[in-house]
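Data block below; observations after.
With one protein chain withheld, the remaining protein chains of the complex are depicted in position.
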Amino acid sequence: MISDNAKKQIDHWIEKYPQGKQSSAVMEALKIVQAENDNQLTHDSIQAVADYLNMPGIAAAEVATFYENYNHKPVGKHIIRFCHNISCMLNGADDLIAHLETKLGVKTGEVTKDGLISVKKVECLGACVGAPMFQINDKYYENLTADKIDDIVDGLQ
Amino acid sequence: MNEVCFKNLDKDQCWSLETYEASGGYSTWRKILKGEYTPDQIINELKASGLRGRGGAGFPTGLKWSFMPRNAQGQKYIVCNSDEGEPGTCKDRDILRFNPHAVIEGMAIGSFVMNATVGYNYIRGEFIEPFNRFEGALKEAYSAGLLGKNINDTDVSFDLHAHLGAGAYICGEETALLESIEGKKGQPRFKPPFPANVGLFGRPTTINNTESFASVPDIMINGGQWFADLGVENSGGTKLFSVSGHVNNPANFEVSMGMPFSELLELAGGMRNGAKLKAVIPGGSSTPVLTAEAAMGMTMDYDGIDKAGSMLGAGSVIVMDDSTCMVEALTRLAHFYYDESCGQCTPCREGTGWLYRVLKRIMDGKGKADDIELLLGVQEKIMGNTICALGDAAAMPVESFLRNFREEFEYYIEHKKSMVKG
Partner (left out) sequence: MADIKIEIDGQIVNAKAGETLIAITDREGISVPRFCYHKKLSTSASCRMCLVDIEGVPKPQTSCSTPVSDGMKIHTQNEKAKASQKAVMEFLLINHPLDCPICDQGGECELQDVAVEYGSDVSRFSEGKRVVAASDIGPLIQTDMTRCIHCTRCVRFGSEIAGMMEMGGTGRGEDLKIEPFLAEGITSELSGNMIDVCPVGALTSKPFRYELRSWQMVSNESIARHDLTGSNVYAQTYKGQVKRIVSGDNEAVNETWISDRDRFSYEGLTHENRLLTPQIKVEGQWKEVEWNVALDFAIKGLSNTVLNNRKAHKLGGLASSTTTTEELYLMQKLLREIGCENLDHRLNVNNLDEAIHLESNLKLQALEQVDHALIIGANLRLEQPMINHRLRKAQLSGANITALNVKEFDYNYALNHVSVAPNEIATILAGVLKIVLEKKSIELPEYLSAISPSSSSVELAKDLLNAERPVILLGEHIINNKQAASIAQLIAEIAKQVGANTLNLSISANALGAQHVNFVPNSVGMNVNEMFKAEMRAFLLLDVYPEYDFHHANSAIEALSKEDVFVVSLNSFNNDLVAQYSDVLLPMAAMYETSGSQININHDIQSFTAMVKAPDEAKPAWKVLKVLADLLELPGFHYENSTQILEEFEHQPAHEHSQETAIDLSQQSTAIETVWMHNCYHSDALLRHAKSLSMSTLGQVNSASMNANTAKELALSDGDEYLGVPVDITETVADLCVFVNSNQATNIRSMS
């Protein structure tokens, strides 16, 4: 269930914490396993992580459902996380989200038909002085305009 | 401007160890390694500096460091709070990106004061670029022999790790943050006991904000008094203000405490399109909103903002012009707290949703005449009754928006549309 490569990455995180506190690595372990499984966590993968870290399955499930960055439904290869909190809102985020939805033909929370892109509305991403902004996978894109969004999204493959 | 956390901002590769050391970086840490400081000396400098916690609560850092049971047996921890999730706040991200070594050195100095040999920097999960910068800096510091066990054969040890979050504003609350490092849901702990006695993994722990730590090295280089003099009474030093919203040049500004708001607004390029200032949230979404008038008369320091009727918080200045619908703005904030409540305690779990739903209903044109009283009643019932301050943070905007802009809410309820946007 967990690849050797994933185990190696998880082990790197385990090392940061005191002996016997390996469950501290659960947040990263879930992300690592998610990344290897189409950006999604399943019941079994959560259990596998729990087993690997020697913690109860429900404890890993609590973590997997508490934090935003785990997906429990199919998502795109690229996830666009569009901030719609106050600073971005003041700078026109709502219109830009509508623009993006039209461009991709999906609503927020959905995945494009080709499975390439999904869009999520999220709370403040801590880049308010660059509003409006979104995050695609690991990267922030700030001071967005409709044109800029078109360029960025067109470049996704 | 840019005298402490941002002092190297204009330099090439300002985040590198080389740049940092060239401006005196790690000099304090090296002195500590040579045995030239006692913990008390450091605490005294910090007390003199007037540095107050930059995470939002403004608790004096020197005092906090003096509480640590330094001589307690066993492992102790030092933890940096880089969870930065409060709407309007984005300064710690830039510190991590542009001056990570100051955070490392600040934490190292702290670890020496507390006699804590292990530290964690909790970085919010979305901050991958800042995380990589910080990891890079850690690597540099380790290879330079500045971190590790028995550094330079001294009896000083300090191991520092970065821990990544996974998306939850509540993890910025210090005890939720500790739970999160322990691999659990970020649910705040009740206090007492306080982290200083029972913190990470049940051990004594000191937690500070990124900016607080990053300010420490320069305080030590130039002296507490120097830092205090940069600011005003009760608010020592410079402070990073994240100015966002309807301004021409939104950015992070490191300026002296006590700067009039009007000057800060000018630094940020003034109002966008020459529009009229309507309202300002001076310290991040949890702090009460101010009218233009109140804001224009205030100075940017703890007492100044307090006098104007709000709080300095994390220094996150959200500027709104007269095109802003306050009902919409508050609804957005209410949604935030509703979304981010950890769900553990009753008033916050149930109350934030209630507040949001009533506001949403008003926005949907289904407001009722007594909704304003209802909102005020609900926020009052949350206030002060929760485990952590998120409950208060959710309540305060509601109270202040309704107090300062009540007519907009009444209009919306009555006319089923925005007074501003139509």
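Think of it as A and B in the order they're written, each chain with its own count starting at 1.
The rule is simple: a residue touches a chain if its C-beta (ideal position, glycine included) is under 8 Å from a C-beta of that chain, and two chains touch if they have at least 3 such contacts.
Quick caveat: nothing in here was measured; it's all calculated off a predicted structure.
When the full complex is taken into account, the listed residue touching the unshown chain is B:Lys185, out of B:His163, B:Lys185 or B:Arg272.
The chain omitted from view is touched by exactly one of B:Leu17, B:Leu51, B:Val79 or B:Ala168, namely B:Ala168.
For the chain left out of this panel, the touching residue among B:Arg97, B:Arg361 or B:Lys417 is B:Arg361. The missing chain, though absent from the display, is touched by one residue of B:Gly148, B:Gly223 or B:Gly343; that residue is B:Gly343.
Of the candidate positions A:Pro18, A:Pro56, A:Pro74 or A:Gly109, contact with the hidden chain is made by A:Pro56.
Mapped onto chain B, the interface with the missing chain covers residues 168, 185, 190, 192, 338-347, 349-354, 357-358, 361, 374, 377, 380-382, 384-387.
Contact residues of chain A toward the unshown chain are 43, 46-47, 56-59, 61-62, 65-66.
Following the convention adopted for this analysis, only the chains that are shown with their structure count from here on.
Between chain A and chain B, the centres computed from C-alpha atoms are 24 Å apart.
Against chain A, the residues of chain B that register as touching in their complex are 75, 84-90, 92-93, 118, 120, 124-129, 161, 163-169, 180-186, 201, 242-246, 250-252, 281, 285, 316, 318, 320, 324, 328-329, 332-333, 336, 339-340, 342.
Put simply, chain A touches chain B in their complex at residues 16, 18, 21, 23-28, 30-31, 53, 55, 59, 62-63, 66-70, 81, 84-87, 89-91, 122-131, 135, 138-140.
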